[in-house]
Every structure is written in C-alpha cells, then in structure tokens.
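Every protein chain of the complex appears in place save one, which is left out.
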Amino acid sequence: MSTHAHAPAPPASGPPSLVHRRGEESWSRGDKIGVGLAWAAGILLCALAAAIVLYMLFRGLQYLSLTLLASHPLPSLDQTKSGGFLDPIEGTVILTILGTAIATPIGVGIAVWLSEYARPSWLARAVESGVEIVAGTPSIVLAIFGLLVFQQSVFGFLSFTAEGNAVFGRSFFTAGAMMALIALPLIVGSTREALQSIPSHVREASYALGKDRISTIRRVLLPASRRGIGTGVTLGMGRIVGDTAIVVILLGASQQIQPENGTPVWGLLKGTGSTLTTYVYNNSPAGEGGAPQKAYAAAFVLLVIVIFLNFAVDLIARRKEPTWTR
Amino acid sequence: MDPLIPAEEEGFDPLREPMSVAAQLPPPVRRIAVEEAPTVAQPPAAGNGHVAPTAVAALAKRMPRADTAPLERMRTEALSIAYGQKLAVNQVSLTVRQGEVLALIGPSGCGKTTLLRSLNRLVDLTPAASRGGKILLDGEDVDLFDVTHLRRRVGMLFQQPNPFPMSIFDNVAYGLRERGSKKPSKRELEPVVVAALERAGLLEEVKDNLDHPALALSGGQQQRLCIARSLAVQPEVLLLDEPCSALDPISTQVIEETIVSLRSEIAIVIVTHNLQQAQRVADHVAFMYLGDLVEYGEAERVFGSPVAERTREYVSGGFG
Partner (left out) sequence: MSVNGSHNAKPKDRTDQRAEVALGALASAVLLLIGFMIVFVFSKAWPSFAHNGLAWFGPGGNVDEQLANIFNSPANPSNYVYTMHAWPLLYATALITGAAVVLSTAISLLSAMFIVEFAPQAMRRVMQPVIRLLAAVPSVVYGLIGILVLVPFVGNHVISGSEKDAVRYVIQLDGTSILVGVLVLTVMITPIMVAITTDALRSVPRNWTEGAAALGVNRWRALRTVGLRAARPAIVAAIVLATARALGEAIMLSMVSGSVGFAPNPLDGTTFIFEPARTLAATIVDNAEGLSVKPFGQTVYAFAAVLLISSFFLSFAGWAARQSMRKYTLQAR
C-alpha cells in the first residue's frame, strides 16, 4: 500500500489533523478482526451443519433396519430387541394428513379474504395480527389449550369418553386440530403472497366477462396460486411432522395405535397413538430410555421425511410461474 | 421464509416536489458573477465546407472561465473496458485537469458512464467487467495502490441522490469516520462537516438541525448533501454521474454553480445528457459514441466548430 508522494498541498479548509489522516491503512485492526470473526462464524456454521447431518446419517444407518420399519412397537422389558416403529410412522402420517386437511381450506379461505376482500380495514389488520400471534404462540401452549377445550363434554365425540363422563380429550382428532393451527400461518402467508402477485388486470378481465368476485376467485385466482398454496401446505406439513409437544399432550401415551371401538376410520381417529417424534422422545433417556438405538433409527427416518418435504418445497417453488403478459 | 420488512427501494420521483423546492430555497449562498454575453461562434475564415455555427452554441450562456492554469490530475491511456464479450469503452485516452471541468457527453449506451466509473475503479464491483489500458492518478497507475485509497482521492456523485439512512451530520462525517482505527470525535468533526456543507451550498438550509434524518430532505438537498459528503474527505478529483438529471431546474442551477466554484481546487469530470448543461459548466468536452472517443477538446471549439461529423450531428440535436 504505497502512499502518494506527489500530492499538491491540500486545500486550506478543514482542520489539519483530519487531513493528515489520509495516509492511514484501509483495513484497520478492528476491521481485520471483524472479517476474521465473520469467516469463523461462517465456517462454524458449516461445520456444525456437517456434523449434525453426518452424525445422524451414521447413527441412523447403523441402527435402522427393515424390521424396525415394518413391525409394531411391543411392550417388553428389553426394548433393544423387540418391536419397531411402524405405528409411530402411521401416526405421523395420519396426523400430518389430518392437520393439513383441516388447515388448508381454512388457511386458503383466510388468505383469500385478506387479499381480495379485507373490509372493514380494521378487521383486516386485526386478522393479520391474529395470524401472526398464532404463529408466534408456543406449541406447548396451544397444546394445553387444546386439551382444555377438547376435554369439555361438548367435544366428547372427538375422543374417548371414560366411565363417569370424563372426556379424555386426547385423540388423533384433537391433536390434528391443534396441528392445523400450527400449519395455518404458513398456508395463509404463502397463499396471500401468491394471490397478491397476480396483477389486477387479470381480475378486471374476469369481471369484464361478467363473472362475480367469488367465481373469479374460484376459477381464475386460486388455480393461478397453486404454486404458493403448494409451498405453504408443504411448509406446514414440515412443521407438523416435526412437532412433539402437541403430540405428547394431545395424542395419549400409547405406543401402538389404539382405535376406539367401533367404526374403522372414525374409531381410529378417535383413538390414541404415537408419532415418530414422541417415539424418539420416549426412547431417549428423557423418556423410558431403554433403547437409544431405536431412537436414532426413528430420528433418522424423521430427518429423511423432513429433508424430503424441504426438497418438495424447492421443487414446487421452482415450477414456472404463470406469466401475466398483456 | 417468513414475511420480512426490508426497506423497499422506491425510485426517486422528481414529480413529487415541483413547486415546494422553489418556495423553500433561500437565495444561493454564492452567486457567481453574472453570465457573459452569448457568444456566437464564427465560421472559420477558410471556406472548405466547414460547419455552420451550431444553434445551440449560439444560445448558450457560459459560466466564467477559471483563471488558474490547469494542472493535470488524472489521465487515461488507451483505456478499454468490456462487460463479458461486449466492448463498452474502446481505447480512450483523455486528461482530467484540476482547474477545469471535463464533460463527457454522448448518447445513451456510448460508454461515458462506464468510463467515469472506471476512474474510481467502481467498475471493479461488476463481476463481468474487464479493463485494459492504464489509468493514472498524479502519474501513478491506479491499479498499483489500494482501491480504498484511490476512492478517497477520487470521489463520486451518483445520478440518484443516495444519502445513507442516518442523520445529516452522520452522512457528511461518514467518510471521515469509517477510515482507519482512530475515530475522530464529534467535536473534531464538526468544523469539517460545517465547512463541507457550506461549500456544497446546503448549510443555510440545514444548520439548525444537523441531526435530522437525511432521508427527510428534498431531492435537491439530498444531492447537495451527497456533494458535502464527498467534499468532506477532500478528494483531488470529483466524478459526477449525471448529478442533476433527477432534480428540478433550481436545484440544478445551484449544483452547477457549486461545481464551477469547486473546479479551482478539485478536478471535475461530469457525465451529462444535457447539452446545455455541458455548455454552461464545461471547459473541456469529450464526445463519445458507441465506446469510441470521437472528439475531445475545449468546450467552445467542440460546440462551436466540431471537427467530426458525428459530433456536429449530436451537438445540433440530430440524434441523441
């Protein structure tokens, strides 16, 4: 870094002390430390990510086996040798489908209202804040709120009712309902973004053809927002798959799926069970803890599902957006 | 991810303040001696089919010339700049002198902005750009010393005023604070900031509250703030990239007067689309077309009796 040697005398204005500073180096010590820290942070993040992924890969492949995937959990003294996690896998799938099925129509409906109607405006702003509040509420709080609600006898049809009329309040239905809540803000957000990115001349063209607003929404806008809705739904599914607190509180503590007696599907949904997340929790030292190997295997399967969902979000987001050229 | 609230980039809309600026502006701080009588270019005596005096040159009112002898500050030697495969500037050699204003004129896409941005190596920020030839500052190759040093000596003003999201004081003091390890105190900075604001012609309007956010100023004031900000680091050369194109006529006039007042201390290069502006402020003119330097010389000659056919067409409004 050479300093200039031929500069003419600097103009007289300005106190001399600041002018002479021109010869300072361009990267001060503080700057160099800062850049060094930035590098360190970036490398640390990469290393952590690699460590987590590789470790889970290693452990998962070490302990995962086909029998584990295909067999039911069995009560036994030596957990390391018996049973698998077929039921938890089923539980995850059922809960995810249920939660998404409830959340999607509601979420899309709210997004449509916020984007296309939104009158009166104070209500629209309140609903916006409301969705944000739901997004920020801890799932454990939503879970015990759900328990409180579904233990009311009015909801007895959704879960077990024990003798003495005490409503159990824990079932796939109740857990699914609260799962819908945690997926809801993601669906609302994505759908709304998609709707708002449709230029207004599309709507005007539809009205000019004589269609009213609701059919425009149904026939034109929603199909065009498929990408955004898909992204939101997949993101919501990811969140449902990964949640443990709601399942712990609202799905009952049975390892195997226990449908309530009676009709096949309805009884199943009224019954209790477990998911991969609670399975991992219960098999770790924090739960009964007997079989960390099974916990690793189940966690690996969980990770695979989550990675797949992430990948699906990418795929959906990359699909060609409809072009609205005039 | 979740919806964010990043600051959206709103384009500056000059239509938003047509009248208010005129109402707000106090009389300019420094009024340069009044315009000279319009010069009418005389056709050369020898009659070999030479150009007629251009109408534009006839009407222009010129700011008075500098009386100090110009001192060479920067020079380009066969400078070429390419973006990927496309050549934007082709073998341009010209000189930038302290004591005079050099105007780069030419139609859109002719490479004048690229040339300007190469003088402070701002083209280096564009990944696909490549440069050939030499640029010299006070005789030294600019590639040989640190780019931040270069930029402290060669300042730049942009087309869109770009004051930082800070107070007026912090904006002007920015260049002085963010260099090296020792941070000057506010007390040390204050006289410098005030002096820079005065030179830029902004002090009168803002002196009551230097802690006001800079973004609350009008467009013309913001541009003058940017001038003050550049002046505070005491550059030897100042590059102006169409500084008035987004501003109303009154702000433009104030800025032009400021430019002319600065030229005795700082070498000034201005890129402009506006031929009248070039005539008002320039001492030397370089006309570029599609990357080539077509004509380069004293302003009166280039406007009055340009040598190249292309120059004559451009200067008389034949294309643009």
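Each chain gets a letter, A and B, in the order it is written, and its residues are counted from 1.
Convention: a contact is a pair of C-beta atoms (placed from the backbone, for glycine too) under 8 Å apart; a residue touches a chain by one contact, two chains touch by 3 or more.
Every value quoted in this text rests on a predicted model; they were computed, and no experiment measured them.
The residue touching the chain not shown here, chosen from B:Ala82, B:Ala129 or B:Leu215, is B:Leu215. When the whole complex is considered, the residue among B:Arg151, B:Arg199, B:Arg263 or B:Arg310 that touches the unshown chain is B:Arg151. Residues of chain B that touch the chain left out of view are 1-2, 4-10, 120, 122, 125, 148-153, 155-156, 158, 160, 162, 164-166, 174-175, 178-179, 213, 215-216, 226, 229-230, 233.
The missing chain lies against chain A, touching residues 26-27, 31, 34-35, 37-42, 44-46, 48-49, 52-53, 55-56, 106, 109-110, 112-119, 123-124, 126-127, 129-134, 136-142, 144-145, 147-149, 166, 181, 184, 196, 200, 203-204, 207-208, 210-214, 238, 241-245, 248-249, 253, 277, 280-281, 284-286, 292, 295-296, 299, 302-303, 306-307, 309-310, 314.
The definition used in the following text is that only the chains that are shown with their structure count from here on.
Rounded to whole angstrom units, the spacing between the C-alpha centres of chain A and chain B is 52.
Chain B meets chain A in the complex at residues 2-3, 71, 137-140, 144-149, 152-153, 176, 179-182, 184, 188-189, 191-192, 195, 199, 234, 236, 265. For chain A in complex with chain B, the residues that touch the partner chain are 1-4, 6-8, 10-11, 13-15, 17-19, 21-22, 24-26, 28-30, 135, 189, 193.
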